[in-house]
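Below you'll find the structure I mean.
Note that this complex is displayed minus one protein chain, with the remaining chains in position.
Chain nomenclature is as follows: A and B, assigned in order of appearance, with residue numbering initiated at 1 for each chain independently.
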Amino acid sequence: MTAMLEVRGLTRRFGGLVAVNDLSFELNEGEIVGLIGPNGSGKTTTFSMLSGALRPSAGSITFNGERIDGLKANRVCHKGLARTFQVVQPFPDITACENVMIGAFANTGSGQEAEKVARERLEQVGLTPKAETLAKELTLLQLKRLEIAKALATNPKLLLLDEVAAGLTPTEVDVVLDLVNQLHSEGITFIIVEHVMRFVMNLSHRCIVIDFGSLIAEGTPEEVLNNPAVHAAYLGEEASIA
Amino acid sequence: MNLNFSGAVISQAVASGIMLGGLFALISIGLTLIWGVMKIINFAQGEFLMVALYLAYFLVAWGHIDPYITILVTVPFMFFFGIGIFRITISPILKDPVMNQIMLTLGVSLILQNLALVLFSANVESVRTRYSTWNFDIGPVVISVPQLIALIGSVICTVAVWYYLKTTDSGRAIRASAQNPTAATLMGIDVPRTYLLAFGLGSATLGLAGSLMIPFYYTSPTVGLFLGLIMFIVVVLGGMGNLMGCFVGGLVIGLAETVGSAVFPGSLARVFTFVIFIVFLLFRPQGVLSRRQS
Partner (left out) sequence: MSVKMPYIRILIVGALICLLPLVLDTYYMHIAILVLIWAFLACAWNIIGGYAGQHSLGNGLYMGIGAYSVAYLTNRFDLTPWVGLVVAIVLSAAAAAFIGWIVFRYALKGAYFALVTIALTEAAVYIVSNIPALGGAGGMQMEYRGNSIAYMQFAGKNGYFFGGVILLVFILLLTQWYKRKRFFYQLIAVRENEDAAEALGVDTVKAKIKANVMSGVLCAVGGVFYVQYFLYVGPRSVFGEIVSVQILIYAIVGGLGTTWGPVVGAVLLVPLSEIARAQLGNSFQGAHLLIYGAVMVLTMLFMPFGIMGAVDRLRQRWQHRSATPLVDSQGGEAS
């Protein structure tokens, strides 16, 4: 079975700084992969390259058999790869429903259809009561859910979640955990970048650990947690055990 | 196109261009400071200069004061004028989206322009001073003394502002606030007051410019339109907040104007300047001398 996502030699330089260094990994359909590493290890940069927000300096990204490296973000989205942002990026002055409709419009030109999809996705993330609220008036948890709903509305096959649990209380983390599990059972593949270990451990089938832009370990969450190289990378930094 | 490439014409164009460039640089110092420090795009900057020019004009024409003495009045006046406008109109909306600030300063520029129109009528006013016709020759090139003085003034002003920003406490406060207002606040700098100071300083330089210009330039309600646009062009060329760049940018545009006039007929030369501007906005908005940020 060919992998859904194949990343080979992915590299990104910012002037003299190498943020991502020759990263290679694979992802099969239906997996939930956790991408973890200390702060500044290049996780978000990797996401940005996968989603098309950044151009790789070198390397290739193949998604469902197609090369997508270098494509702009909106084209990547149309291929079925969506992402959420670490710092939530809502459209502040429109309602939650309209926010999600923007995503829905990726697959339809009809306002009615988009609204239908939007409301379904809002229901899925539990935001229906807030559908007519302006995005700028939502709480952080609601915004995170909105962020997911927006990405979902584009009907992705692969969804990249960038620190979606950050800043949430343990109860709120559970809410998002359940949501991701549910979405996964509906057939969406995930890569999650996360610092909240409980989130990663509970969800991921597999973890990829990077530090200074390079892959340092790969395996099941348990394997990775016990890996001395991973400990060394995190040395001095307390991974939050929420 | 009158392609008159005789040596005399070219050298005159270059000489005039340098002096015009010095003038352009002088009037742009304020904007580069304000834009660079506060990220405020003051569309009324040209009209501020108009105010300074009118002030200098009246002092010279009616008060019979030597134009270079008027500096003692115009600079402090413009300082407080700038602070006043800032306090009343701009500082309330500092946190608002940039476009709101632009619209607001556009409104201010309309008010100033038309206030001048209402008060002084549309006449173009200029005044003869004993300096106005003073010039000397270097070979085929005629150098106008007041323009030369303006050029020298421009250099002095650029260096003075640079020195001020580099060495004095308040100057460094301005630079700190420009780079990182939050960090600056945390270090005890009164950022709002620093902004006020920077805006006042930027306006004050226009006072100097007005006094230096009045011996050879004119004033009218619409003088700010063109000169204001020139300021923006120079600042974009030189890079926001980049004083050296501002000077170089001024020279480039000054030369573009004079050489352009020598080559292109009529007011078409101006289009040449706009083209340069647009090209820079597209390809190098951070300016000629700034280092590219990835």
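Methods note: a residue touches a chain if its C-beta (ideal position, glycine included) is under 8 Å from a C-beta of that chain, and two chains touch if they have at least 3 such contacts.
Bear in mind that the values here come from a model prediction, so they are computed numbers and not experimental data.
Contact with the chain not shown here comes from a single listed residue; of A:8, A:78 or A:184, that residue is A:78.
The residue touching the chain not shown here, chosen from B:63, B:92 or B:192, is B:92.
Residue A:53 is the one among A:3, A:53, A:197 or A:216 that touches the chain not shown.
Mapped onto chain A, the footprint of the missing chain covers residues 51-53, 72-74, 77-78, 82-83, 85, 89-95, 97-98, 101-103, 105-106, 108-111, 114-115, 132-134, 150-151, 153-154.
Although one chain is not displayed, its contacts with chain B can still be listed: residues 41, 89, 92-93, 96, 98-104, 106-115, 117-118, 121-122, 221, 225, 229, 232-233, 236, 265-268, 270-271, 274-275, 277-278, 281-283, 285.
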